[in-house]
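With one protein chain withheld, the remaining protein chains of the complex are depicted in position.
Lettered A, B and C in written order, each chain numbered from 1.
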Amino acid sequence: MIILYSILILCVVALILGLSIGITAKYFLVEQDPQVEKILSLLPGANCGGCGFAGCSDFAKSLSEGKAEVEGCPVASAEVRKLIAQVLGKSVSDYIRKVAVVLCGGSNNFARKISEYNGIADCRSANIIAGGGKACRYGCLGFASCARVCPVNAIEICDGLAVVHSDICIGCGKCVKACPRNLIKLVPETITVHVFCSSKDKGVDKKKLCDVPCIGCRKCVKVAGEDEMLVDGFLVRTNYEKGPAADLPLRAGCPTNCLGNSFPYSYKKLSKGLIEEKVA
Amino acid sequence: MNYSHDNHLYFYGGVHPDDSKKLSACEPIKDAPLLEKYTVIVGQNIGAPPKVIVKKGDIVKKGQKIAEASAFVSANLHSPTSGTVSAITEIIGVFGAIVPAIEITSDGKDEACESTKIEPSKASPEELLAKIADAGLVGMGGAAFPTVVKLSPPKAKKIDTLIINGAECEPYLTADYRLMLESPDKVLRGVAIFAKILGVNRIIIGVEANKPDAIENLRKSHLLNEYGIEVKSLRVRYPQGAEKQLIYALTGRKVPSGGLPMDVACVVQNIGTSFAAYEAVYEGKTLYERVTTITGSRVVKPGNWRLRIGTPISKAIELCGGIKGDVAKIVAGGPMMGLAQISLDTTIMKSSSGILLLGNEEIIQYRNQPCIRCGNCVDVCPMELLPGPLSVYIENERFDLAEKEFVMDCMECGSCAYVCPSKRPLVQHFKRAKAEIIAKRKSQQLSQKAK
Amino acid sequence: MTELKENLKMPEQEKLVASVSPHIHSGVSIRKVMLLVIISLLPATFAGILFFGLPALKVIVLSVLFCVFIEWAWCRIDGRTDDWKDFSAVLTGLLLALNLSANVPWWICPIGAFLAIGIGKQLYGGIGYNPFNPALVARVGLLIGFPKIMTTWMPSLNMRDSSHPLHKLIYDVDATTCATPLGVVKTAVSKPDTVQNVFHSLCNFDAYLAYLKGDMPGCIGETSVIALLLGGVLLIALRLIKWQVPIAFIATVAAISGLVNYFSPNTTPGPIFHILTGGLILGAFFMATDMVTSPMTTKGAVIFGIGCGLITSLIRIWGGYPEGVSFSILIMNALTPLIDKFTLRKPFGFRYNENKV
Partner (left out) sequence: MMNEILVITIGAILVNNFVLAKFLGICPFLGVSKKLETAIGMSGAVIFVMTLATFVTSLIFKMVLSENSYFSHLSGLKFGFLQTLVFILVIAGLVQIVEIIMQKKAPKLYSALGIYLPLITTNCAVLGSAVINAKEGRGIIFSTIFGFSSAVGFSLALLLFASIREKLELARIPKVFQGTSIALITAGILAMAFMGFSGLVK
């Protein structure tokens, strides 16, 4: 008998509750797009904002409404992009992952100081006060604004210079926005040869301010294949569409050792060899 | 030393640093000798920098216009001497950044260009305004806001009071003080010109009570009742000379948060600007020189010099007999709001009210220790903000919270950092926050327009 | 002008300091502030040592040393090498000692020090970030962790001769331990018939005199009211604390205990007793006004003081513990962020219609 009554009680309670839920569900219906759920599950979910949207759910919604491209998410790996493309029913071009690189080599013992900076250890704040005491007005201030904003801690400050560990970097681009002197560029992962200087001054002025500037001697341009290295005023730039071979720094014989590879592929043989030991 | 004063509207907070004006207070204003080269910085005023209208090799006369105001909020620039434009170069500016400048090599004749004088009683307000605009007048108190813009408020805003800021509340500076002592009549006539342009009848000159002889000197002049000018002595407390605090102390009106003095029908001008207005109208002299106090414990003989725009700091120090002891910091302007200089060939601008040479024991050593919420800054902030918690928000990049707690109202007067036991660089936090918030607002406007 | 030319020294450009304005400072520093607060605590410390003798000195020295040691060790591990030099650890150690009774065993001090400096302060990132007053975190932690040890009080020096008004409080033969007036009140309230004469014995004139002098059992620092008031007045004169907090705190306790005593005399003694005994004066002037954990605006300070007073009287009159001061200050410290959020003052020239927040 007791079992009978227990079942009866449970059924009655369940019935009442089921009815009330059913009624409320009808009145308060909110339609939900199933496609957004599927895309959201595929996305890495780091909410890093690299795609320009406020987090992955926002990006997923605009993806399903066609307002955003699958390549918009810099963090997702190639096969994840293919899966998302299938869900959306679109084709996706094979896409090389992008990593960040700091185009400056002026650590404390290479770059000179023109004044004693006494203030906040933050690049954007130091930049307001006479360029943080650094002689070169294009150089990296080394107060780790980029390192603090990196979601995966891929940037290390060694001896006053920001160095990106390109094997850890997910290419979300937050550091590019954080640097007050726009030294950080997102470059394809495969090209590791860079000119570690962004100063547009004349070569002779740069030598006074720093030991490792790019003095625009164009030796590397001659040694590299045609238009693998581009000349931009007094500065030489790597052409990131047609990047040079990884061992160019050894062959080019750059007089100030400004040409080098991004970490950790640095064949960069430095006269003082500081960057290599410190960072490795 | 507390002085008796007759203003009873005390603004909130404020600090009381030792005014150390005695170093240069009794030094009369001396004219600087002609130099062989002047480097005039182009962007010398708030708003758009003027457009350079001379090129290399041009011959210019003293006072001749070398750069044209490029917008409504801009000011003309004039050559400090006669000679040739030797180069359009770049030098390290007052903010430490590289700025464009015009280099003029003097030909020794120092011959002035022809200029028109006007008799103010006969001239109409528009003519006077045009003359002041042509002379390239800017606020000489340190802000360098183009005077012509302040003197032509929009029709909707009725102006009924002109306030002349003789407070000079920054320690060490005595430029305005000497002007009030040595040429009160010229200053008062300059004030009258402003009053005529604005068409106001109530004119008040506020002078801090620690300059009793200057107040006495002004009150003695017969021009007071001729132009209907009142001279009031103010409580000695930094920042008495700040616009909003000065208006409140003299008229009891509070400029609304985020508003301008014209919102409460007031216009504020500086003593130095009034003197320059006199020279522009009565003597037809454009603004190419100004009185600067060169002082500080590391100067052999501190003094008040009338330096021409474009005189490098090294030359100014040479005038005072070089330095004694080791200099830790060179400051352009006063110790509370001035800018630390990093190069000796930065040159004097229209707004350089002083050059300070300070030793290591006098200057603050910022140590950025955490805020211990002691409330000293809350007690002294004249804008009644909460500097401590604001700086903690900004340190953690929370500009949204900082904006909600009115960081945009901060006028960077430095009172909070002066009393902070943790020696935090509070003003640097606020400068950065304001720059970020303005950038964010601009990008929001752009995105709204783009939609 | 010529002879000036030779000795014309120019400053070297590299040595010029580049920093933000202002470039001068009033000279105040954290170390000076902490030293002044320690100095204003000295009268109470000497009174404690005077009345409780050598054991009190032992407790004070031990807890200060341990606090400084733990702060020094933590800062070394954390890489902030010179943070411990700002005497804030010495102040916390002293405050902790003044909150302990004199006959507490020696190992209580290191545990208290670790609770105060380790968990109460350094865990949150050092001075300025801790939400709770470190000394109180330690005191309440020890009170709950070691209730027996923390509530055996030592009779003050001349309480032993029978002429002393509080002589009856000693309850063991060789007069090493006794009860505090508040403790006696708490037990007396449960026995309604004898409560009146117990109250009377504790609240007569020469008992008040004993409380004022500090010749009564209790924690080392909370006994002598005169010494504490001396320090408190010094703090207010030097503008190191907001006077609104202690005044509001003590006034609320007096008001509530006065009202309750008026309506039902058996539940609690009069307001004067409540003010003079227990840790109220020490708590109000030194613990509640700790800069880091109390509100920054004066409006917030008044709310903070009234809140502390409310909870203290709630616990003292109806709660289980005889002494409510430390609990109330801790709870109000937890409320400080909320108080700060609601007492945000408006800037100069703020107009409601134009500037919507």
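To be clear about the criterion, a contact is a pair of C-beta atoms (placed from the backbone, for glycine too) under 8 Å apart; a residue touches a chain by one contact, two chains touch by 3 or more.
Here the structure is a predicted model, which means the values were calculated and not measured.
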| item | value |
| --- | --- |
| For the chain not depicted, the shown chains it touches | A, B, C |
| Sole contact to the chain not displayed, among C:L209, C:V233 or C:A334 | C:A334 |
| Selected from C:V17, C:I117, C:V140 or C:V260 as touching the chain missing from the view | C:V140 |
| Touch criterion as defined above, residue of C:P155, C:G309 or C:G324 at the omitted chain | C:G324 |
| Residues from chain A at the interface with the omitted partner, ascending | 1-2, 5-6, 9-10, 13-14, 17-18, 20-21, 24-25, 27-30, 57 |
| Contacts of chain C with the absent chain, listed as residue ranges | 78, 119-120, 123-126, 129, 131-132, 137, 140-141, 144, 311, 314-315, 318-321, 324, 326-328, 330-331, 334-335, 337-338, 341 |
| Residues of chain B (touch criterion as defined above) contacting the omitted chain | 370, 392-393, 395-396, 398 |
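Just so it is clear, only the chains that are shown with their structure count from here on.
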| item | value |
| --- | --- |
| Touching chain A and also chain C, the following chains | B |
| Nearest-to-centre chain - CA centroid comparison | B |
| Pair joined by more contacting C-beta pairs (A-B or B-C) | B-C |
| Inter-chain centre distance, chain A versus chain B - centres from mean C-alpha coordinates, in Å | 43 |
| Interface hub residues of chain B, defined as touching at least two other chains | 96, 340, 342-343, 366, 425, 428, 431 |
| Two or more partner chains touched - positions in chain C | 13, 15-20 |
| Touching residues (chain side chain C, partner chain B) in the complex | 4, 7-11, 13, 15-26, 28-30, 32-33, 83, 86, 125-129, 239-240, 242, 291-292, 294, 296-297, 340, 344-351, 354-355, 357 |
| Residue ranges of chain B in contact with chain A within the complex | 95-98, 340, 342-343, 365-366, 368, 395, 425, 428-429, 431-432, 435-436 |
| Interfacial residue positions of chain A with respect to chain B in the complex | 114-115, 118-122, 124-125, 128-131, 133, 137 |
